[in-house]
Every structure is written in C-alpha cells, then in structure tokens.
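Chains shown are a subset, placed as in the full complex.
Order of writing sets the labels: A and B. Residues in every chain begin at 1.
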Amino acid sequence: MTTTERTWPDPAIAADLAALRARGPLVHCLTNLVVTNFTANVLLAAGASPAMVVAVEEVGEFVPVADALLINVGTVTAADAEAQRAAATAAAAAGTPWVLDPVAVGGLSFRTRLALDLLDSAPAVIRGNGSEILGLGGAAGGGRGVDSTSGSDEALPVAQDLAKRTGAVVAVSGATDYVTDGEEVVAVPGGHVWLTKVTGAGCALGALMAAFLPFAASPLQAAVDASAVFAVAAERAAAETRGPGTFATALLDHLSLLDT
Amino acid sequence: MTTTERTWPDPAIAADLAALRARGPLVHCLTNLVVTNFTANVLLAAGASPAMVVAVEEVGEFVPVADALLINVGTVTAADAEAQRAAATAAAAAGTPWVLDPVAVGGLSFRTRLALDLLDSAPAVIRGNGSEILGLGGAAGGGRGVDSTSGSDEALPVAQDLAKRTGAVVAVSGATDYVTDGEEVVAVPGGHVWLTKVTGAGCALGALMAAFLPFAASPLQAAVDASAVFAVAAERAAAETRGPGTFATALLDHLSLLDT
C-alpha cells in the first residue's frame, strides 16, 4: 500500500478541470430531495451539465445518453429505489460510469439492502462519510442519521477492503478525504469544517466525482480531482465568510472561479 | 391567563441554545419538498443534525433513533401521508417528541383530514400561521394558499382552545409570534417582514422547535426558544441586507453566530 497526498494546485487536477469545463459532461443525478438544488448548482458552477431525470419510465432511456450517473439513496422511497435499480442496470449495460452515495447506509435496513443490490451494477466510485463506508462495508459503523460519527481515517481499512471486493474506488469524506482503489490510497486534506454545516456538501461532492469520471485517467483520479477542487473552493469561500450561509454561496462562486 | 413577552437575549433561551449546540440533536424531518434544503440548513446553522428519512419502509426504524421529529404536510402526497402516519405512530410509541406543521390545513380537505388524524399521536407542538391554526382549530380561517390572511393575534383564542383540546403547545407565527399551552401565553415579538419573502421560513422555524424539544424545560419553552432565536437572527440579517436573497443567506450566518 502506498499513500500519497494530493491538493490543489496540481497540474493533473487542473487539466481534468479544464477538460470538464470544455466538455460540460451531462451528469444524470438520482439524488435525494434535500440536495437536488445544491447538487445541480455545484455541477453547473464547476462546468458540468446536471440532469435530474428520476422516473422509472425514463431512466433507462436517459442513462445511455448521459456521460455519467450519480445514485444517492438519501431520501429513497420504494418508487425511487425501483428507478435507481433500473438506472444502475442501464449504466452497467451502457457503460455509463457511475457513483454510488450510500447516505445513512448501515443504519437503515431498507436502503442498506438497496445499496448492496446496487453494488452488482459495478459503480466506478463509492463515496460516503466514515460511518456510511463502515455501514456499507459490513463493519459496525457507529452511524446515527446522516452525519458521521466515525472519522474518515477509522473507516480507511474498511474502505480498502470494500474497494477490493467491489472493484470500485472508495472515497471516504472527512477532515481529510481518503480515496482508495484497494491498493493505492490518496489523501486529500483541506476543505473546511463548515462543509459539515451546509446540507448536501458531501452529496454534491459525489456528484462532482461523477462529473470527472468520463475523462479522468481513472476513477481514482476522478475522485481525487473532485475532492481537491471542492476542498480548495471551500477553503477560499471560508476565508472570506463568517458562517454557513455566505460560505455556501461563496463556495459556488469559487468553484466557477478556479483558474486552471 | 397570563401573557408574558420573551425575546433574545434571555438567559434561559441562551442556555437552551448552548445545550442544543453541545448535543446536536438528531431531528428527523418529514417536510415538504419546497423547504427541505433550507430547513436542513437552518437546523445545521443552529447546531442540530437534520435527517430527512421519508420512506414508509424506513420511518418506523428511524423515529425511535431520532431525538425529535417534524411532520410538515406542505406538499403531502398519498405516499407521504402514509409515511407521516407511520412516523407519528412510531413517535407516540417511542416517546420521540414531535412538531406538527399543518401547512394550508383548513383550505384543503385531504391534508386537513390527515392533520386531524395526526393529532391522535399527540404532537408536543403545533406550529402554523394564523390561517392554519384557525383551519386546524375548526374555525373559519380566511386562508388561501400557504400564506396567512389572518393575523397571529386573531388566531390566538383558537390556538388556546386547540392547545387545551389536544394537549399540544400551539405556536402561531406572525408579526408577533404567540406560543400557548392553553393557559400561559408567551408573545415573541421581533423578526422581520422579509421572513414572509423567503419560502419555508415558517417551516424551518417548526423544525427548529423540534430541535429544542429534547432538552428544553417544556414544549412551551422549546417553541419560545426557537421563535426568539429565529427572530433575533432575522433582525440581524435584515439590518445588513437589502432584499430576500441576501437576507436568507445572512439569516443562516446569524443563527450560527449567536453568542450564548
């Protein structure tokens, strides 16, 4: 196992962001109803083109057109779950790379079963906080609700094991973000604690990983790209604001202002 | 009947806010799809931990874990109503204290019937605008849509009666907020008219009442705490902004900046 650290500025990350902005990837999001708006705005600010197409009648037609897919189980209902299964299946069939965000998995059996099923459709990346990765990995996560009670470092061994078993890159968000393909571990420090005071910051980060997937050198690199870009935008936003309201607004600005 | 007035700064309210921040209560929200994001951000800014778990398959498992519950019928569908009934029942069984927000009740028969059913599960607090409290109380509320056409003072007698009949504390939002347990009436003046120009301000206030419930001295005190905290944050936000966009953003900042 090698561990490296990556932060902005970094030529490879900047090149991927420049490519994202030039290409404007169509990112199909099946995400939770709390964060749809912020997720779409994060994707737009970064240069991607979000599309929330959620009906089971439509996902099979849309997934093959999209450049990447995000599935987030945060507020999943039975109808949503059906659409998410259909979307994951369509993604596997069409080769659309996709990200799984297992919000609060481990603590709730309905969504935990769903998330385990979705793993069969081979997500390129799994992104969660420490508790969620522990939950999905089968370990005893101390999670309550959707906020993490386990640090990202505690979850790292489980993340590596999960990556090896599923073939997905696993990203664990926390004070330091870790991204691993089971062998290599990349640490992305930085960001800001106010990211935990803005709902959907982690969810939007998962969507941003999807946006980088179509053209980064690897899913590992895509997850690192998104983490580093999000972290530096958060740092710049925090440096000039005083609380979570103005911080979230400034974060969108800085995502769009990053000079590649 | 005694009527008192409470505003920030107030030692008891500050102590409750300090406790809320220290404890970070997990507030389970079944709320309407217009305000999920803002509600979550208000709770986070104040120091609580929001969780929107909405599927009927999940609410029974989650309600007992949560520290408090909010049920808001603003955009309720038949599927949502089923989950809300299950959540309220689970809350009554588990002893999870909860807040009912009867958005537009009185004007629409489907949700009015639902709200009346939910009363059987003994909410700790009912929060609405004047028209909604009149509607729920069975009086002829002049409500059209979700904005109030009846002042909070007009609804006060109905609020007191509703409190006595249900055992819930009833909070009536308006230019002055009134909170009553049927006997005592507490007036919380302040706030700002721009709160009526930001969608979901009242809904978020209901969620904030839920956040205070687990450890305030009483449901009456929890409703007063939330009203006073929200009012002063709104005043400070309005004092430095010029319109509803920057106001809503600054409101989140000031909720997090309040010095206890």
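Quick notes on this structure:
Here is the rule we use: a residue touches a chain if its C-beta (ideal position, glycine included) is under 8 Å from a C-beta of that chain, and two chains touch if they have at least 3 such contacts.
Being a predicted model, the structure only gives us computed values, none of them experimental.
Shown are 2 identical chains; the number of copies across the whole complex in this structure file is 3.
One rule holds for everything that comes next: only the chains that are shown with their structure count from here on.
Chain geometry summary: the mean Cα position of chain A and that of chain B are 32 Å apart.
Within the complex formed with chain B, the chain A residues making contact are 32-35, 37-38, 74-80, 104, 107-111, 144-147, 196-200, 241-246, 248-249.
Chain B makes touch with chain A in their complex at residues 24, 26, 28, 33, 36-37, 40-41, 44-45, 49-58, 61-62, 65-66, 79, 248-257.
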